[in-house]
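Below: one structure, written as structure tokens.
A protein chain is absent from this complex, but the other protein chains hold their places.
And now, chain A:
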Amino acid sequence: MTPIDTVLDQALTRVTDKVQATIPVDRQVRAAHLVKKAKRFAGLETPLVFTEEPIPDPADVPLTEIDLSNPFMNRQGKWYPYFARLRDEAPVHYLADSPFGPFWSITRYADIQAVDSNPKVFSAEPYIVLGQPPLEIEMFIAMDPPKHDVQRKAVQGVVAPRNLKEMEGLIRERVQEVLDSLPTDEPFDWVDRVSIEITGRMLATLLDFPYEQRRKLTYWSDTISGTAEGTGGTTHQDEMFAAGEELARSFVALWHDKAARRAAGEPDGFDLITLMQTSEDTKDLIKKPMEFLGNLTLLIVGGNDTTRNSMTGGVLALSQNPDQFEKLKADPSVIPNMVSEIIRWQTPLAYMRRVAKEDVHFGGQFIRKGDQVIMWYASGNRDERKFENPDAFLIDRPNARNHMSFGFGVHRCMGNRLAEMQLRILWEELLARFDRIDVVGEPEYVQSNFVKGYSKMMVQLTARSAPQESAEPAEEPAAA
């Protein structure tokens, strides 16, 4: 950068910072919304609309036309056969045209690990989804080092194992409350009553968000991550902006409320807001509202879809594999390993996106600077080069821990140990209460090319014939 550029850049930063710090963030979201609306009315932008059609078998499609971005792939059970074909025939695959523009698909485990570990060449900026989310917010999952490192470090303390130990009792209590409220011998929606409920309670706890309003967190997360433009989802842009505005207002209020309570002498908690307020690097984050909003949205979305869909996926996997459920009942000490296997088998987020920062030869292909590169974790987790019999669900799979659902490298999931703990506790408590967990009817799937999730799954529980005390946490967890 020449000196004049630097000066201009600094001046622009000052102006942007000033504007950001002066105008309330919900107004900024509204302004962004108005700009989008105006563009739509002027015909400069057309919202994406996806209509479901039957997806052909992979063998019937020319290799060059295979489009993994279709948001109905998961619902129609087609992702895995398509992934398998690409892994064998074109592990670094280029699609020249899709609703989200051209993109490369990386489908083999080793290749994904290599891309994920190389942030110098493969940038996470400006988004980690295939499409372009209508609201431009800044979050550290979509930043490269060194800025990423500073922001992530500031908040990751909340999920440090030391804090988790403190929280374990509270999490268990909340899981017990939810499970004790469930009916037995009659069908109910597992997604709504267990997966969403437990995840919502945990998010509210982590954020010190008003407990009785926790379903709002779920709603905001689903709405913001579910636009057609971003992930092929069903959220209308207008609804997304309204949710963004409401989320922004609520969290600014929460921030100020927290600051006031701390000023009045309330002891520091171990929630995220307190951690941000007490960290040198983020104590003034509220003055950069779009960054503030982005990072909170990231933590909400990151803690929402992922745990929720693993909580549902685990039940589905065991229901489809009754022999594994029997194995589990015979030896509950396998739970920590089973949790890893659930996360591998489910892969709640199908991919992360990178953009090539320079021309690069990779896997026999020539990827050009600026190209979108999609790392399909869902495919890497079923790569037969890494996992023996990869489509099988085996609770005692020896290398289940090597799954890539948390990603690798600097963006590796920050909440991984919290996620594992929540799932472990859920299964310890389920085993203590129920003999059978039957999935009744076909689950319903989320429309998305990013979230590999369930919108509804009816189950029926059978209580244990001889009720026992709650399972104690494993005496020596395989991994701390």
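Assume a contact is a pair of C-beta atoms (placed from the backbone, for glycine too) under 8 Å apart; a residue touches a chain by one contact, two chains touch by 3 or more; residues count from 1.
Keep in mind that, in the parts below, contacts and distances are computed from a predicted model.
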{"item": "Which of \"ABC transporter permease\", \"2Fe-2S ferredoxin\", \"Hydrogenase component B-formate hydrogenlyase subunit 3\" or \"L-lactate dehydrogenase complex protein LldF\" matches, in UniProt, the chain that is not displayed", "value": "\"2Fe-2S ferredoxin\""}
{"item": "Contact with the hidden chain (one of A:P81, A:P99, A:P126 or A:G157)", "value": "A:G157"}
{"item": "Touch criterion as defined above, residue of A:K327, A:R401 or A:R464 at the omitted chain", "value": "A:R401"}
{"item": "Touching residue (missing chain; options A:A242, A:V410 or A:M458)", "value": "A:V410"}
{"item": "Absent-chain interface as seen on chain A, which is shown", "value": "113, 116-117, 119, 145, 149, 152-153, 156-157, 159-162, 399, 401-402, 406, 408-410, 412, 416-417, 476, 479-480"}
